[in-house]
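Of the protein chains in this complex, all but one are displayed in their positions.
Note that the chains take the letters A and B in the order they are written out, and that residue 1 is the start of every chain.
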Amino acid sequence: MSWLLAAPLIIPFATAVLAFLFRNGPEGRWISVMGSAALLIASGLLMQAVLAEGVVAGQMGNWPAPFGITLVADLLSAVMVVITGITGLAVAVYALADIEERLEKLGYHALFQVLLAGVCGAFLTGDLFNLYVWFEVMLIASFGLLILGGRRQQLDAGIKYVTINLVSTILFLAGIGLLYGMTGTLNLADLHLAVQEVENKGLLTVVAVMFMVAFGVKAAVFPLFFWLPASYHTPSVAVSAIFAGLLTKVGVYALIRMFTLVFTEDVDYTHTILLWVAGFTMVTGVLGAAAMNDFRRILSFHIVSQIGYMILGLALYTPLALVGAVFYLVHHIIVKANLFLVAGVARRIAGSTELSAIGGLYKTAPVLGLLFLIPAFSLAGFPPLSGFWAKYILVKASLDLELWLVAGVALVVGLLTIYSMTKIWGNAFWKPHPAGMQPKLGSLSGRDRASLILPIASLAILTCVIGLFPEPFVQFAERAAAQLLDPVDYVATVLGTEVEGATGLAQLEGIE
Amino acid sequence: MAEAAGEVPRVAGGPAGWISILIPAAIFVWLVQLVPAISLGEVILWAYDWVPSLDIRLSVILDGLSLTFALLISGIGALVTLYSAKYLGNHPEYPRFVLYLMAFMFGMLGLVLADNLIALFVFWEVTTISSYLLIGFNSDEAKSRRSALQALLVTGTGGLALLAGIIMLGNVAGSFELSVILSQGDMIRAHPLYVPIVILFLAGAFTKSAQFPFHFWLPNAMAAPTPVSAYLHSATMVKAGVFLMARMNPAIGGTDLWFWTLTIAGGFTAVFASILAMRQTDIKQVLAYTTLMALGTLTLFIGAGTSDAIKAMMLFLVVHSLYKAALFLMIGIVDHATGTREAEVLRGLGRKMPVTAVAAVVAAVSMAGIPPLVGFIGKEFLYKAGLELDQGMFWVTGAAFAASALMFAVAGIVALRPFFGKLAETPKPAHEGPVMMLTGPLVLAGLSLYFGLFPDTIEAWLVAPGTWAVYGDPTVSVDLYLFREVNAAFILSLVTFATGAVIYAIHRPLRNWLGRIFEANPIKFDPGWDRVLDGLKALAAWQTRHLQSGVLQRYLFTVFATLGVAVGLTIWARDALAFDLDLSSELDGLLFKHWAVLIFVAAGAILTALTSSRMTAIVCLGVVGIGVALIFIMFSAPDVAITQLLVETLVVVLVAVAMLKLPHLDLPGRRDKRPWHGVLSIGVGVVSSAVLIAVMQGDIDRRLTDYFEITSWPEAYGRNIVNVILVDFRALDTFGEIAVVVVAALAAYALLRGTHYKKPVAAKEDEA
């Protein structure tokens, strides 16, 4: 089991080393592609094991939990790793045509792979301090990727991104210290048990709120999201795509993990805060997008808005709502990364991402138009695309709790999302190009076209598949949510003890 | 591909065209063979478990209502696609057009056939998206783009309301299956959520069917190519809302709320739209407004809700679809042939375009409600149902009368006048349309006549089973006839003709007069829409300007303020500081060195914050770093202390080196004084101290450390426990730590090397 869990860390690190050694030649990029493919395969195997066994845990160095560091995959972790593999591979292929040689020589592929390693590590670790370490691995790699190329715009964005993220990092670190001081342990499963022994519950809630702020910055929620719209439109397209897909989701993952596994002692308080945060995040994000006039900047603000939906799922804290959160996470990563990739192609052939400066893509690049419409309408939650189910589940979860206002906000934000998606569509695609240009995919070389379009098309197909055949995905999300709501299996597997009582699913069914 | 096809004319649109014609035709034929069974009152159910986890099935309910709609959708669909193959067959984007049209048709069919409300909603939204693409088909024109967006947002808004309504109804009824829900009307109507459910459903239906005050998008949607208008406005898109109301009638209809909302909105829309129609001179626009009138009438009679009213509604539904599709297609032919659609320009086309004229006149006569066309029967039954109402008789009948009279006049203006009289000059010389385009209007006009002469057929096939479905009672008898006796309805018809004729006679002065009135009217919906959108943009811009200001300082302030406020409030709300602080034991055993270090560090930190000299700041940072290292030494952490000293030295050296190239901290004459930041910082500091002190109350659980102490030597062979933890127990942390340092070096290297290429990058960016 340990190897299966460690593979998603080892593969990208090994790939990073190799890619760095071969950074001056064309081998580097192919190593990156192969490494990403290997990561995808490894994540698939891990998923298979998790599906078969429920929760899979491995003790690093064979030191028993909670003393050593545990790697652990429940369904949520496993699916996050799989989706990391998918996005990683898609972006690695895209990078073949997108990343200039100059950036490759500066170590683009190595940084990219380290980023993937950090992300996978964060998803798989079962130890709070180790989570911090993976956050830092991911963060430093993202710093490097963000400024790679060194344009002035990137440096400006880099300063904002780096400063705000460092604040969050230190807060996270301080939070770990405090939680350790209260419980004496770092293992997440052990913490689940240890927090129940804490006498000063109020203090526990205070620490929970500190973690909420720390992860809130990473997840880009209101009012902590500033770094994201300030920076995501500046790096290379491949970089902003992987950022858009994965980075904030690590923050969301951490929030979900901590607020289902550890901080569940004062749900009324913490999750009510989360509910407000979710609402404001959805609204401010989508309004920010409505105010933007650049392809990538609109998309960046939409990330914020969509994060709100995921937090909503966590905040409502019912089985159905968590199903929605899990479903939303998976759906969003695919769709959002894809939209950034489309933006990159649009820039390549139409000359810019500034909406006033481009146009005419609909007439002369219809394939790109279709490939934009699928993720765009999916993002806005139109059926029968993946986003609809994600939104539907969350709206239903809100209505089931009779939270009318919340459901209303979720729906209206969907409408505003479609408004800004059509702004892109109307300007970049429908409107004639202001300079009379006729942007065509044919203007790209055959190789470039293949490596740009292939990942976009694959992700679009995935979106459609989830949309048209949602049942297995919903079932999966239900199982994942059941594990989250009742982490008995998780704790038992990690700590290696048999905990009495029904398993997560059975208990959940009992509730219903 | 589409690009190349413009050069070689496609026969009937090429393969795309044939496919687009054959699919609806085949569906139509298949549906027709189901008519006998349905007309006997059978209801066909079929289901596929789509998302059983969410209780969502792709289930079909084929009863009189859905069959009627499905026949109209596929039948008119086939005629429209046939027409489009000629009309647009050589357009470079024709294959795309076919794709959208097929998607639209698919959505409509799914919508009317769905038994599961979520499935219905899915198809509902499919029509929303595809109509967006169809309305914006002439994408070069800003007007098309605006209209498409308007239709999308207005119907999209309603769609969202509908979704909420569906979920709520599903929760109330315990199922999303219509076949279950429709039989629980009494329970639903008594439920406390009944009123919101009705409002939400009607929001969906009214926006889709363009009921006042959501009517404005529909005339704008005329920006679409004519076949699209014909299709969207006769049998499909706009009827979806009507369908929804009809479908839900047994479950949520029959209350006062339902009655008055529908009759008032419907009646008002019908009359208001007829008057607006009189204002227009573009025949396509006129037809668009008459569509509104028809939708209003249908809503009015669904609301009226008696079995006679439902019967009349079902009949009028078919009647309207037939003549409206024919007339739209007709005006497309005329536009194609003459280059204009202006009612004031077109005269005497009958001689040049005899076939078109025949179709147009038959359809127009049906629209005017003149016997023996089916339109007459439709109007008669509307009147009959209206006159027999117990409640709201005058309102319903009056609205129907006013609308019908105006329709009579409009029929004359749009379809009779252009074909009679002296041939007028048109931009292009008039000529007869091609067969493929004439087929549709002729077939539809023929059906209007056939059903008028033989009303039993339409009664048995469509109207009766439809009425059973909508009224929710399969025992209602339906008996249609062209003429039986002189009754109140018949007399009202005669009055209608007379009134209509008068209006027709004075339609020009009337138009001018209406024009002046509407000019003076301050409430304009279409510009109002722009204002709403502008308001939204302004709100978005305002919010974003303040929130995402682009200034890092404000961002950080917000982050720290959030932290301080959130943690501070939580301490207060959760009473986290409820413990007794034993000061004397805390201060016990403190030595001078302890005090000295603490004061040194604190003073160093404060001085760093307040000084405006870079050198002082660095020295102070060094003092703080060394002080911290001393604390590590004093409390038994020599390894940490050594590392701390090393790192701190490096930090100071690096900062000092960097500063050689960096400017001074403050501009000359400006000190860094920020009282509010000071307050926030002190707040954050106080909160942090408080939390830390609170955490320190009580003893720590040393399980982990105990284990490390016991196993460090026997199992991990290390005597320095800290080192053993780093390289063995928590080796993964150390691995990650090394990765961070290596990557930091790599990233810093990329930063330093990468920016050397500043100039060429900038140039490349410009050309990109």
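Basically, a residue touches a chain if its C-beta (ideal position, glycine included) is under 8 Å from a C-beta of that chain, and two chains touch if they have at least 3 such contacts.
In this section, contacts and distances are computed from a predicted model.
Matching "biotin carboxylase", "Amino acid ABC transporter permease", "(Fe-S)-binding protein" or "Na+/H+ antiporter subunit C" against the UniProt entry of the left-out chain gives the name "Na+/H+ antiporter subunit C". Among B:114, B:178 or B:740, only B:740 touches the chain that is left out of the view. Looking at B:352, B:511 or B:594, the residue that reaches the missing chain in the full complex is B:594. Along chain A, the points of touch with the absent chain fall at residues 129, 132-133, 136, 139-140, 143-144, 147, 150, 152-160, 162-163, 166-167, 169-170, 173-174, 176-178, 180-181, 186, 229-231, 233-234, 291-294. Of the residues in chain B, those that touch the hidden partner chain are 541, 544-545, 548, 550-553, 556-557, 560, 581, 583, 586-587, 589-590, 594, 598, 601-602, 605-606, 608-609, 614, 617, 621, 624-625, 628, 631-632, 634-640, 643-644, 647, 650-651, 654-655, 658-659, 661-663, 665-666, 672, 674, 677-678, 680-682, 684-686, 688-690, 692-693, 695-696, 699-700, 702, 704-705, 708-710, 712-714, 718-722, 725-726, 729-730, 733-734, 737, 740-741, 743-745, 747-748, 751-752, 755, 758.
The rule is simple: only the chains that are shown with their structure count from here on.
Here the spacing of chain A and chain B, counted between their Cα centres, is 26 Å.
Of all residues in chain A, those touching chain B in their complex are 13, 20, 60-61, 63, 66-69, 71, 102-103, 106-107, 110-111, 114, 117-118, 121, 125, 129-130, 133-134, 136-137, 140-141, 143-144, 147-152, 155, 159-160, 163-164, 167-168, 171, 174, 178, 181-186, 194, 199-203, 205-207, 209-210, 212-213, 216-217, 223-224, 226-227, 229-230, 266, 269, 273, 284, 287-292, 347-348, 351-352, 362-364, 366, 377, 382-384, 388-389, 392-393, 395-396, 399-400, 407-408, 411-412, 414-416, 418-419, 422, 426, 429-432, 470-471, 474-475, 478. Residue ranges on chain B touching chain A, taken from their complex, read 2-3, 49-54, 92-93, 96, 118, 121-122, 125-126, 128-129, 132, 136, 139-140, 142, 145, 149, 152-153, 156-157, 160-161, 163-164, 167-168, 171, 536-537, 539-541, 543-545, 547-548, 550, 552, 555-556, 558-560, 562-563, 566-567, 570-571, 573-579, 688, 691-692, 694-698, 700-704, 707-708, 711, 728-733, 736-737, 739-740, 743-744, 746-747, 749-751, 753-758, 761-762, 765, 768.
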